[in-house]
Each structure stands twice: as C-alpha cells, then as structure tokens.
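Take this structure, written in structure tokens, and hold onto it; I'll ask about it next.
The complex appears here minus one protein chain, its other protein chains still in place.
Each chain gets a letter, A, B, C and D, in the order it is written, and its residues are counted from 1.
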Amino acid sequence: MTAWLLRRLVQAAFVVLAMTVILFIGLHVIGNPIDILISPEADQADRARAIAALGLDQPLWRQYALFLWGMLHGDLGRSFVFHEPALQLIGERLPATLELAVSAVLLAIVIGIPLGLYAGLYPNSLLGRSAMAGSILGFSLPTFWVGLMLIMLFAVRLGWLPSTGRGQTALLFGIRWSFLTRDGLAHLAMPAFNLALGNIALVLRLVRSGVRETLPLDYVRFARAKGLRPARVVGVHVMKNIMIPVVTVLGLEFGGTIAFSVVTESIFAWPGMGKLIIDSINVLDRPVIVAYLMIIVLMFVAINLVVDLLYTFLDPRVRLEDRG
Amino acid sequence: MTTVLDVRGLSTHFTTRAGIVRAVDDISFSVARGQVLGLVGESGSGKSVTGFSILGLIDPPGRIAAGRVLFHGVDLVALEERELRRLRGNRIAMIFQDPMMTLNPVLRIDTQMIETVRAHARVSHAEARTRARDALGMVGIASPEERLSAYPHQFSGGMRQRVAIAIALLHRPDLIIADEPTTALDVTIQAQILAEMQTLSREHGTAMIWITHDLSVVAGLADAIAVMYAGRIVETGSVGDVLDRPLHPYTHGLIGSVPSRNRRGARLRQIPGLTPSLLNLPAGCAFRGRCARADAACASDPPATEIAAGHVLRCFHPQLEVVA
Amino acid sequence: PPAARAQTLRVGASAPVTSIDPHYHTYSPNVSLDAHIYEPLVDMDAASRPIPRLALSWKLVDNTVWEFHLRPGVKFHNGEDFTAADVAYTIDRIPRVKNSPGSYAIYTKAISSVEVVDPHTIRLHTKQVYPLLPIDLTQVYIIPHTLGADPATEDFNSGKDAIGTGPFRFVSYKSGDRIEMDRNDNYWGPKPDWQHVSYRMIPNDAARTAALLSGDVDFIEAVPTTDVARLSHDKKLHLAETVSLRIIFLWLDHRGMTPHVTGPNGEKLDHNPLTDLRVRQALSMAINRNAIVDRIMQGAAIPSGQFLPKGSFSYVPGLNPPAYDPAKARQLLAAAGYPKGFRIELDGPNDRYVNDGKIIQAVGQMWSRIGVQTAVNAITWPSFIGQANKGAFSAFLLGWGTSSGEASNPLRSLIATRTPAKGWGAVNRGFYSNPKVDELLTTALATADDAAREKLLQQATTLAMDDVAFIPLHNQKNIWAMRAGLTYAARADETSRAQEVHPAK
Amino acid sequence: MSGMAEIAPAAPETPLQRFVRDFTSNRLAVGALVVVLLIALAAIFAPWITPQNPYDLAQLDIMDGRLPPGASSAAGMTYWLGTDDQGRDMLSGIIYGLRISLIVGIGSALIAGVVGSTLGLVAAYAGGRVETAIMRLVDLQLSFPAILVALMILAFLGKGIGNVMIALVLVEWARYARTARGAALVERRREYIEAAECLALPRWRVLFRHLLPNCLPPLIVIGTIQIARAITLEATLSFLGLGVPITEPSLGLLIANGYQYMLSGQYWISFYPGLALLLTIMAINLVGDQLRDVLNPRQQR
Partner (left out) sequence: MSEAMISLRAVSRQFGRHQDAAGRLARRVSRAFGAGACPEIVRAVDGVDLDIAPGEVVGLVGESGCGKSTLGRMVAGILPPSSGAVLWQGQDRAGLAPEALRAARLAVQMIFQDPYASLNPRLRVDAIVGEAPLVHGKVERAGLAAYVDAQLRRAGLDPADKRRYPHQFSGGQRQRIGIARALAVQPSMLVCDEAVAALDVSIQAQILNLFMDLRAELGLTYLFISHDLGVVEHLSDRVAIMYLGRIVEQAAVAEIFARPNHPYTQALLSEVPRIEARKRRFSAIKGELPSPLAPPAGCHFHPRCAHAMAVCRDVAPPLREVAPGHRSACHLNG
C-alpha cells in the first residue's frame, strides 16, 4: 500500500518537474513580464533594477535552479505583481473556487443524472426528448453569454439574486465560505448554475446513452425477473454499470472547474483562482503561474487517482495492478 | 391436481429488418402443482423465449403476439406490470440459461441475493443474508459465507449457475422455470441440486418447467415432456410416452442422437439437414425438409392431435417403431 | 436598512488593485485606491492641474531647490501628527521597496537630497533644474515615519501598515474581490459623505454595468462605450464624463527597413515607405477620425491632433488633426511613388484600450480604401507589448496617458530620440528621431518658468506633429455612471474617488 | 414496422445500405443531417452565395456599422440580418464564420478524439509503464489552461488557423484519453477480448476493432459536445487575439464581439450568430445521437 502510494507520489513529482520546465521555457518565450509591469516612463536604470529585483537578470537555467532550490525549502516564490507568496495568494482564493466547483458538480449530479435516467428509460417521452434537446442549449451557448443573460434576468429584471461578488461569508475550519449564509448562497446560485450548465448536459447525455446501452442486457432482465422494483433495477443495476464514464467526466469537469472557471468568475466577479491565473498569465506573473499550475497538476493527479479508485469500486473487473 | 400454469396459444414474435421471427408460435401446455414439465427441443426452437414470455420479459422488438398465460387462473399477459412484479422472483422464479450474463457483473453475490429476498419479504438485512447464505449452501457452494462477498467474475461457470439457482429457490416459488440450469455442473453437484428441487417440489408443491437438452435428466426428473421444434410444440406426453414411445420423427431423431445410445467412438446418429432459420421457414410442417417421411401432405400445417391420453402430436406421419 | 445604505458607497472598479502599499507598483488602479487612504503633497484637480494637498504651498527657492510648506494639524489614521519627517521618510523609502515591479522611484529620482527645515517646511534639492518636481510628487503618497525601517508590502495588504492621512481608513482587503474602508472622522479637510466605502473590483465590463443596473453597486468607473447610450437614457442613473489625458495613436516605424510593409503585390521593398513624410501624411489623412469617434467609440472620445486635450498645460491651440481626405491621401501616395499603394500590417492589442481591436479594424478599412492593403492583427497585450518593444511591427496602435498633465512627459518618453542613459525615448517604439525636437525639449526641461516652458513644449509638439511622428487618433473620455441622486466631478486622470462622490443637493 | 414482414428476404443489403436505412428511420435525425449538409454546403460555397465578402476590409464601412436587420447601406445593399460594429453584413459574416468554426471545431475535435481515444485505449490495454506514462501526461495536460497553451503555441509556432487547431487539440485530447481509458478498463476484461487474443489477432486490431467499438458510446457523447466546446474555445482564443485574425471572424468570435452590445439592445450582432451556432450544434448532436443509436446493435433489428 505505502509502496504503491509512494510510487504515485514519485510519479506526481516527475509530472510537477516536467510542468515547471515547460512553464519556465514557455513563459520565457511568450514574453518578458517587465515589459508589462514596469511603468513606461522608467529609464534604463529603473528597468535594470526592476529586472534584478525580480531575478529576471539571471540566465534561465539559474532562475530555474533557484526556483528548485526554493521549492525544496517550501518556497514557491513571490508574485511579481502582488509581492505576496504565490501560495498564499492562491490559498486566499482557493475556497471560493472550491465552493463554486463543488456546487457546480453537485448540480450536475442532482439534475443531470435523474434527467438522463429518465431520458434513457423513456426515450420517446416528451420530457425525455426535451431534456435531450434542452441539454444541447447547455453547451452550445457560450458561457459568458448565458452568464450575462442570467444576470440580466435574475438580477436586473427580477431582482431576485445579487448580480456579482461573493457576498457574506462565514467561518468554518478557519476558512471563509459563502454557502453558510443566506446572502452567500444567493450569490453562489447563479455562477454555480452557469458553470453547471455544460456539465449537466454532459452528465445527462452520458447517462442516457449508458442506460440505452444497458437496459437490454440480460442481467437487467434477470433483475426484473427477480421482481425488483424498477427504481432498484435502474438505480442500482443499471446505474452502477454506467457510472464509469460519468465518474470520469465528473472528475475531469471538477478539476476543470477548479482550474479554469475563468469566464464565470469574471462575469460574476467571483474572487476565485480562475481569475487569478488569467490575470497572472496576462502579466506573465511566473511565480503565481508556476505555483498555481503545480497545485492544479497535483490536484488532477489526486482527482484522477480518486477516480481510478472509484473505478475499482464501481466495477470489480477493473484491476489497477501495475497501473500507475 | 390443481393447475399452476396454463399456457394457451402463446405466440411471441420478433420484428427484425429481415422479417418477423416467429420464435414461439401458438404453443399450449400446462403444469400442475408439484409437477415437472421437461421442455426439450431443437436449439433455437423457442424454449427460452417461452420462458421469458411467461414472465412478461419480452423486450422490443419482440412482443407477445397472441395467447394467454394463466397462472392460477390469472392471465399474466394482461396483468399490470406492478402486479406481475409481485409474482416475479416470488411465486414464479426463472433460472436463466446464460449464467455469465445473468448476474450483474458489478454487484456482489450477496447484494444480488439479498435484494431478491427483500424485494418480497420484509426481513432485516442480516436475516436476508442468512437466507442467502443458506441457499448458497443448498446448491453446493462451499464456504458460502466467504463466497457471498465475491463478484460474479470470480466464480466459475458452474458456480454462477448455482447462484442463479439459489436465487430462484430463495422464496420457495410456486413455479420455477429452469432454463438449462445444470449444464455446467458435474453430476455429483447436479444430483445435489436435483435432490433439492425434488424436495421443494414434494414438500412445497412447486411446479417446474425444466428446459434442457439432457434427456437423461429429464427422464429422471420430469413427469411430462414437451418437445419443441421451430417455435412449435411438436409432441407432448408423459415421460414414458415421449421417451419410450416417441411418435414424432424429430423426437425419434433426438433420442437417437444421445451418445450413450451410440457405440463409443463411432459417428453419432444425427438428424440430417440443417436447422432452418426461423426467418424463412417453409410453409406447413417446419421439419419436413429434414424428415424422411415427409410428403406432400406435410406442406400444410399438421394439427395437434391427441394420439393417446395426454400424448399430443403435430405430425401427419407418426413414427411408431421403437427407437434403437 | 436604507439609512445605513445611504451611508455606504459601493464602488465598482474596473481593474484589480494589486497592493495596498502606495509605493509598490506604479499602476493606475492602485493609485486610484491609494487616493482614498493616503495623500500626496501636491494633488491634481479634476482637470489635472496641480493643487495643494498636504503641502500648503511650494516654490522654487533656488534653481535646484524646492521648498514645500506643509499643512499643519494633519493627523495620520493612527493619531500621529503629519510632519516633514514623514515626507523625508517616504522619499527615502520609495527606492528601497523590495521587488517592486514598477518602482515609484521614477517620481523621486530627481531629488538629490532632502532637507527638513522645520516640522512644517521641507526643502527638496535636485541635481539639475527640475520644474516638474511638484507634478511628480502628485504620485508620492505620504506614510508615517513611525512605520520604521522598510515596512513590508504584506503589512500594508494586511492593514497593519495601511496608514495615511486620507479621508478614509483601511478596514479590509480581499484580494481580487474588494476593499472596505471607513470614513476618517479626524480628516483635516471636508468630511466625505460616506460613512463606509466598499470598493469592489469588477473587471468584466458587462458585469460592472449589470451590477449598477441591479443596484448592487452605486458607482462604476470605465463605463463601456457600448452601454453609454443606454445608460444615459436610464432615469435611475446618472453619468459623468470628461476628456481624459489618455491619447490613442498609431505608431509608424521610422527605421530604414520595416518588417511588415511590402509592395502592392506582396513583393519585398528595399526601403521603408513610412520614412517618407508624404506617406505618413497620407495615412493620417486617410483616417476618418470623426467616424471612429462616432461609430466605434460611440461619442466617448474626441478626435485629436496632439498629445493632450484642450485646456491642458502645453496644449497647442489650433493644432488639429488633418481633415479626412482620401482623395488627397491618394495623391500624396502617388507623389511619394506609390500610386498603387503598398501592403502593410496594422497591429494592436485587443484587450488593453477601449475598443482597441475595433479601432485598428476601422483604420484598416480606411487605409484599404486609399490603396494601402491593410492586414489587421490584434493580439493579447502580453504578447503584443513584448513584440512592440522588440520593434517587430511596422504600424501599430498604442495609448498614452499623460499623468503629469503636460506635454513634456510624452515628448520625453515617446518622441525624443532613444537615449537609454537619459531615460529619453524609453517607449519611442516607432524609433522616431528629430534633433530639433530633442533640442527644444532639453531647453524646456531646464526652464523653470512655466510660461516659457509651455511655449517651448508647444513648439516641440507642433514640430513633431507636423512631421507625423505618430498618427494621433483621439483622446478617450472617462465616463462614470452612478445611481441617480449622486454626482461626481469627472476626473481627467481616470481615478475614481469616493470622497468626491456626493449626494445631489 | 410490421409491414416489413411482407418484404421478401431480398438480396442481402450491403452494410452501407443497412446503415443508411437504420439512420433514416428517425425523421428528426434526417432533418438534422440535412441541416448539417446545408450548413456545410453554405460554408463551402460561401464566396459564391454571400452578398459581401466580410473578410475584405475594403468592402466594409464603419458608417454602416450596427445597422438593424433589414436596413440598407448607402450603396443600396440590404443587410437582412443587420451589421456588426465594423459594418460587416451579418449574414455574410455568419456564413463565412461557420466555415472557420466548422473547420476548427470539427477538425480539432476529430483529431483530438482520434489521438486521445487511441492513447486512452492503448493505456488501458497495455497497462504497466505505457499506461503510467500516458496517464501522467494526461494529468499534466489537463492542468494547462487553454490560454496558456495557446500563448505558448503562438510564441513557438506563430499565428494561423493550423496553430489554433494544434492548440485546441492539445487542450482537448486528454479528456478523450481519460474517457476512453475508463471505458476500456472494463471492456478489456471481458471475455470477447480474450477470444480475440486467442485468435492471435494483431494487437492494433483487437484495440480498434474489438475494444474501441465497445468503448464508443461515451466517446461519441463527449465528441459531439466537444465540437461545441472547441468552437467556443476557439472564439475565446480569437477574442484574445490568439486565434483567427479579428478581421476574419469565426462564428464564435462574432458572438463574442456582439456580446458587448447585448445590454444596449443591439441584439442582432450576437443573436444571429448565436442562433446559427445553436442550430449547427443541435443538428450535429441530433446526428450524433442517432449515430449512437444506430451503432448500438441492441437497438438494431
């Protein structure tokens, strides 16, 4: 067990290393943060001083070596822009994003799965057909567009929900969360739904397709022959068999939502990580980008690990022996 | 003797692109309390479909085209799905032919057994588990307690078959439809199971439809035999009638093909010709293409005629000589 | 409760603040926020003219010595008195702020030494004659010397060291989200109307407008030009606008060879047509500035022929943009030897200035119509600016905000011949060089007398513009929107100040 | 349906005929296919059918900008769907934009699908180090934001529609890989794979002919959705100047451009391109849904 976890850990370390190398080279090629950050009125000396202050005067390999050295000491550097430890910056924003991502995935599960089941069981019913057609709306309209429409409708027209921001927060485990207060929940509703829309569609369609594949199989028929209630036949016998792609996709979407919910976050002025990374990319704030992507890559490694474990949970035939 | 099941003029058709497959075509038979009906016949002649039809488990593109299935006088074909569900697994149990595909691959054996118990009896989980374990023991699975928490793919073919049998036995049903239940069992285990079945039949009055190719088992177990060919029952009668005094040329051929009736190592006797595809059956007697005695009369449908008491035949040219 | 609400002003800002440390990063969103908490010696009024703030008055006592008389009775938020020591401390700190990506030292580097005369008099010595010092000091926010040696930027962000003399005191900062501030009840000047200010960052244009429409904020800056028409018709809202000091212009490459100009059929040219004045005039003349202002900017700009808008120091009266005249432009091209025009790539950012991408497309249309086949290429700022600095473009759009409010600043940074040692022409990305302009500028910068300096600057400006050093397009307007019942004196320097938002009388 | 029984078992159909017949059994899907074809035709023949070349700056005039649907230009041309802020005829713009969006969207989704699914299947089938390598690469890839990838591609390879597609493929392949692997992990344990191996079939054959078709249903779902995502992602990248040139807007870019005018009531600038996109995606999905049903032998007869 420990050996296996260790192996995964070593692999994760390699992935992180690979990522940092790519980032150092890539960002170097994209441009020089000084060009963006420094006041255009600065003279050569100011410029040189700023470059030195950020350590950009060193050859790239040295910058990388310094970074590695820092990393070994738990220091991922400070943001060029904010002059705060990159990790701290990310840490401040992480709960907001996490909250948003979890809500979005939960919404996708509670709405997508039942609707998908229904559409699979009764493919020709009105609800089933509308769910399928409606789900197309969920992913073919750009997120920013839908987000704005939601704001126009629920905040401006109807005035039911606040338009932007995170609202009141309450403390839990020393972290501020919105979902604990009414106001916070009201602020959370629209962005979460906006983010969930695509995922709902995806889950719905996967479930429906799975149900259609599975329903005619012998073991479903046998389950019926045992006199089980349809809820159990569908909810257990069918569901458990079709969950692997759904879980895969949910894992991907969850990770993706945490990492890149940029559009939604900026439309709803949600102070999450997605905005941070985009802002950082825009000014080539390397320490933040590197630290951020390191966290994200570790998160994906972890999520995918959990998903892999879920596979063995869902289907005993999946064996992960010798699987990374 | 009370009639448990009375099938009248049952027809089940599958609509396919190439045409209608009349898998079951106007068959009638009945089974009384404590009685065992052996259903034998050509592979692909509609035995399994008959079983599914009785339980109302025919899925599109198949459908019951005609006929009635009276269970204790109630027509199952007309019964509502809810009512039917109460009977399935409880008063009528079916053992499916393909053990690999009938058990849900992702659910543990205990889950699949316990849910069957609890679908029809209000018992605690622990109680249900005990019953499941006992049933496993009854069908000759060693260390049932440990085996309960295994998954189907960890079982051998015969063990899976026994699980299916055990599930059928859980509720001491009035009627068991056993579709090739012991093909994958060695004779000592087979004997064990047949003994259990006999006990059940004797003590509980369970009626059975025993679909099999193993004529020797039917000979030892059944009270009556129905022989199917190409969707029709071509001969019915008591075991003695059919096995010792078969009249239909197909029954003759069948019995003649049993290896033990042939010299070791020699070519086995076989019925000449090829089983016709149900798609392009000739008009009239379906067997006439392979029948030595066929003549022009056979181009029309032979009616079911009662040759002797309880010995019904569909043939213009019964073959009276005794099989070798 | 409505009463409490009336006491609170919720501001929708358009860009994230990166730090509460007023000396960390020369970045306009920061400056905008800092003006709530801290104060400089000299401030700018709405039209960007210097006015006294913490200094009551200032004068040149010697060619290289400025004397400032400080306002007495001013207290910092922590109760300490404001004195000359604080000014000296601030000037001393600025060059030493750690890791500053854009140091405020550019505003203090002219100062060679600081002389505290008495608690309310301070003298600043410069190496050379430096008339711009008061203007530079408008960017220098004073912090108390009791913060000790080298206070850390984090301590400002946490609020510990966020202490100024401004009308509001810092309460909290949630990175990327909002800053909360309370009224400074001990403020020396007129008390703000707001007990509390919630300064929210809503960078997305549509979202910011929507937040105002839904009543989630009271006051927003940088109203998108697309929404101006609609908002101005809304009875529940009120708009305030003024011409900004920011000019949008096109750079043309003045080097002998240029990367993205080819002949009319795509053939390589052995010279750069843009070095020919007639070509530059033609390109400028071909642009219908009124159309751009009207159709693209939806009126939120004014066509421009020089660096600064009317009313600014060193504005040249009568120096207007050339009239739109495509026919004449064609003639000029033909005269310059390009009767069939040529091909050019017009580059620009598309996420930096208001409607930047659309403007270059429109210019592309107009140039195409005089036979200059224009390929328009808009890219995101980080890539764009890097390439622009490398001289990778032939013609490209940029903007320039003259924070000092006088032409010396753009002349020195944009137009003067590139001289890294002096810091001249630092962003002269068109590689323009005109010795006459340089000479005039040198003289102007050594002229302490405002009237004489203004003359020199006007001459230099006229010279550069007549030579089409770059093609000015327009000056943007700064537009604020607020709920009806509020007023705001729109500021040319783009900053949003809660203390200057008042309930309508 | 029962009418078919009367059809004598005629000459056996070719697989293609059968496929066509199966597909055409759903009228909605046929309608959708027609729409897809029409859209494709319109896109292909755009230069011949549009009233204006919306990519030729010399043909545009900002004085015609933001005209409502039905308005006419000074030159007398009618803008049936109005114009955008550059004075671009929306109808022409949409047809041209479709061209780019379809090429980029479908092209990149297809390439990413093929590459990703293959890698995912190989990972599941081969196991061991191969799988570890591929899956860690997936982890790595998943964590790169699209914009960063696009910026890097731009920096390394420069601009161009091909590079946009490379960026999109790079961003998207990992999803397919994980989905394919997830499905394949189960399927590869099934007995028919053993049977295929027993027949000593080449590995690639087992992979693509036996494993792949059984892993296909979720992949088709992802694929059809991914086309939509690719189109929107391309729009986002183009919007940031990392994609197609802004003077040659794709459908997504048209929407993104017009989006700013939603609040000011000039709805048509983003509404019609949005509608076109919706219609396209809907049609593609309906076709995809039907395809999935047709390819499912259980639904066949």
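Keep in mind that, in the parts below, contacts are C-beta pairs under 8 Å (C-beta built on N, C-alpha and C of every residue); 3 or more make two chains touch, one makes a residue touch a chain.
It should be emphasised that the depicted structure is a prediction, and the values quoted were computed from it without experimental measurement.
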| item | value |
| --- | --- |
| Contact with the hidden chain (one of A:Leu5, A:Ala52, A:Ala65 or A:Val110) | A:Leu5 |
| Chain not shown: contacting residue from B:Arg63, B:Arg269 or B:Arg293 | B:Arg269 |
| Missing-partner contacts on subunit D, residue numbers | 9, 12-13, 18, 190-192, 194-202, 205, 209-210, 213-214, 295, 297-298, 300 |
| Chain not shown, touching residues in subunit B | 14, 16, 18, 40-49, 97-101, 108, 110, 140-143, 145-150, 154-159, 161-162, 179-180, 183-192, 194-196, 198, 213-217, 219-221, 223, 239-240, 243, 253-255, 257-262, 264-265, 267-271, 274-277, 279-280 |
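Keep in mind that, in the parts below, only the chains that are shown with their structure count from here on.
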| item | value |
| --- | --- |
| A-B against A-D, pair bridged by the larger set of C-beta contacts | A-D |
| Centroid distance [mean C-alpha coordinates] between subunit D and subunit B, Å | 51 |
| Distance from subunit D to subunit A - Cα centre to Cα centre, in angstrom | 23 |
| For subunit D, residues that touch 2 or more chains besides their own | 151, 154-155, 189, 259, 262-263 |
| Contacts with two or more other chains, residues of subunit B listed in rising order | 153 |
| Residue numbers on subunit A that touch subunit D, as the complex places them | 11-12, 14-15, 18-19, 26, 29-31, 132-133, 136-137, 139-145, 148-149, 152, 198, 201-202, 205-206, 209-210, 212-213, 216-217, 244-245, 247-249, 251-252, 255-256, 259-260, 262-263, 277-278, 281, 289, 293, 296-297, 299-301, 304, 307, 311, 315, 317-319, 322-324 |
| Of all residues in subunit A, those that touch subunit C in their complex | 30-46, 49-50, 53-54, 78, 80-84, 89, 92-93, 148, 151-152, 155-156, 159, 162-166, 266-269, 271-272, 275-276, 279, 281-284 |
| Subunit C partner contacts - residues on subunit D that touch it in the complex | 56-58, 60-63, 65-66, 85-87, 151, 154-155, 159, 239-242, 245-247, 259-266 |
